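This view holds just a subset of the chains, kept in their places.
Which chain is which? They are A and B, in the order written, and residues in each are numbered from 1.
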Amino acid sequence: MRLGGLNRIELVTLALAGLLTLATAILHFAGGRDVAAFITATIALAAIAWVVSFATEAVGERFGPAVTGVLQSTLGNLPELFIVLFALSAGEVVVAQTSILGSIFANALLVLGLTIVAGAYRSRDGVMRFHARLANDTATLLMLAVFIIVLLGLSDTVGDRASRHQTTISAVGAVLLLSVYFVWLWGYLRGAETPGEGRAVQHAPRVGFPIAVGLLAASGVAAAFVSDWFVHALGPAVDRLGISRAFTGLVIVAIAGNAVEHVAAIVLAWKGKNDLAISVVKNSVSQIAVFLFPVLVLASLFFATPLTFVMGPVFIGALVLTAISVWQVTTDGEAAAFEGWSLIALYTILAVLVWYE
Amino acid sequence: MRLGGLNRIELVTLALAGLLTLATAILHFAGGRDVAAFITATIALAAIAWVVSFATEAVGERFGPAVTGVLQSTLGNLPELFIVLFALSAGEVVVAQTSILGSIFANALLVLGLTIVAGAYRSRDGVMRFHARLANDTATLLMLAVFIIVLLGLSDTVGDRASRHQTTISAVGAVLLLSVYFVWLWGYLRGAETPGEGRAVQHAPRVGFPIAVGLLAASGVAAAFVSDWFVHALGPAVDRLGISRAFTGLVIVAIAGNAVEHVAAIVLAWKGKNDLAISVVKNSVSQIAVFLFPVLVLASLFFATPLTFVMGPVFIGALVLTAISVWQVTTDGEAAAFEGWSLIALYTILAVLVWYE
């Protein structure tokens, strides 16, 4: 069964995304059933993210694989973007900030860890190999975001004069982060010799360009609505379930909002496409840290409660060590199974700690 | 003079260990002479550790050099294990925790530093060279231990809700650390192409297997008793000498309890067996951080005063920077004399600071 060039799985996902969006809408407007609405919205977001993912791939077939990769992670972060915006407008600053952080942790620790375990398991000598360049670029970009977060955090802890100008300093920092991201992106797209496996895919466009663009537009609108309903259901739902705001943002929203990248990266590593797998995870991490986060900081200037780079000491510590650990594991272009498992353990420790917050 | 395959030095060490154990026993039961008992026990522990070391080597001749290496560092940490257990049961939590930390610092900074100075001095161009793989593995494992220690420390400083669940979080973390250690160990022993120098040793077992096992058993019992007496003498002795608890654990116990690995590594580097030397130090460091420490955390659940991963900010800072510095110095498989001297300077700074605590 094929329709407009979409294959069976894609059509099923599309139908599912539509049904789930509808179900979330009904539960939202019916009211009262918060937990059900929250769970339905979570799954709907993952399904929409999947649609965005293959629609972008189709659009991207017009361009090279490097452009597609970047386009995919940018549009794949759409639900993320909407959730944080609606959370901010609903005054849920903790959920907004922890879901950004959670996306970084989930990608950089949990998913990278699983990807390495899969890649190492399938390699002959138990060591996954990949180009180190992108891994090191991501480390540099992540360290840049860490720098402003640490400095603002320390200034906030000390309570010095600069701490009264956190919004201004965050805004200036956001502009600087974005400028570095674009300089990097320009160099990456220009010089991109993308990993060998990616270039091999040179077939005729499967899905028509107009259909792909239509799907993207529809997904965008659906993502916006579902995110709104998700944020509405979230507050009462987690209160009833007895889950803390921090755990919700850091674990549940982070995993649901990035579900597609997560599955994609692990499957690619399992198939031996190590460079592509690492590229999906790493691009996602750097994009959230030095593109999505600063964009949201700037956007929040128009809200009542601004989003800044200031966060709690535990999150700052976790972020610094995540940046260092991820760099340490991937800098040599080699990773053994225990290194992947070590990253998963780091994520689990963090999740356990946040559970008790 | 040879007896049961033991050479002269080994027989002398054995006799010395027996005499010192006896002397510690007499001083312990006579009572009153705390400083003398403390000093005798310290030297006895070093002698017993030496006996454990050559007995393990003899046992290990049945297996490959990789197994022997791991067996050696595991059994070589027996005295350490007993000291911490007895210290915990005596309520000396500061001594227990600082002696674990001290073992990490003494091995990772002081002994690695001396080993590099020796290795660099004996190389033609002033640079010690070794396989970087084990060095980087140790960095990953150490960073894992650092992660939970930093997060718990920050949570404790802030005094948030998670800080009331430190024992639970430490226990979960300990299980995760142990799981990563065993995944690493499994890969290390399976794939172990151990350093070239080690494999050359292919002679007939010198010491009989039963004698070696008997020595191990005897050393284990002696180590247990002497550790008990050591901990008893420690409190009054350091009070009389005016030395702080932290300095005792961090410097005196740490150096005495690891004396053998210390001498062995430096001698190996001096002989040009760089890979073996680095392997002794590095295995010791990772084992204490992600095997001995978590095992003791779990064991302490049965004591009145539990051992957790929570420690003072100064120690946390020192641990983070030690992990980074050691990784930085050894990651390229090369180390010049000044890098070794730099590690020694780090240890000295730490010891001076702790002296004034």
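Note that in this section a contact is a pair of C-beta atoms (placed from the backbone, for glycine too) under 8 Å apart; a residue touches a chain by one contact, two chains touch by 3 or more.
Computed from a predicted structure; not experimentally measured.
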Query raised in the report: Please state: how many copies of the shared sequence does the complete assembly contain, given 2 in place?
Result: 3
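Everything below uses one rule, namely that only the chains that are shown with their structure count from here on.
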Query - Gap in Å, rounded to a whole number, between the CA centres of chain B and chain A - result: 41
Query raised in the report: Across the complex, what residues on chain B touch chain A?
Result: 136-137, 139-141, 143-144, 146-148, 150-155, 157-158, 160-162, 164-165, 168-169, 172-173, 176-177, 179-180, 183-184, 187, 190-191, 320, 324, 327
Query - Residues of chain A defined as touching chain B within the complex - result: 125-126, 312-314, 316-318, 321, 324-325, 328-329, 332, 336-339, 341-342, 345-346, 348-350, 352-354, 356-357
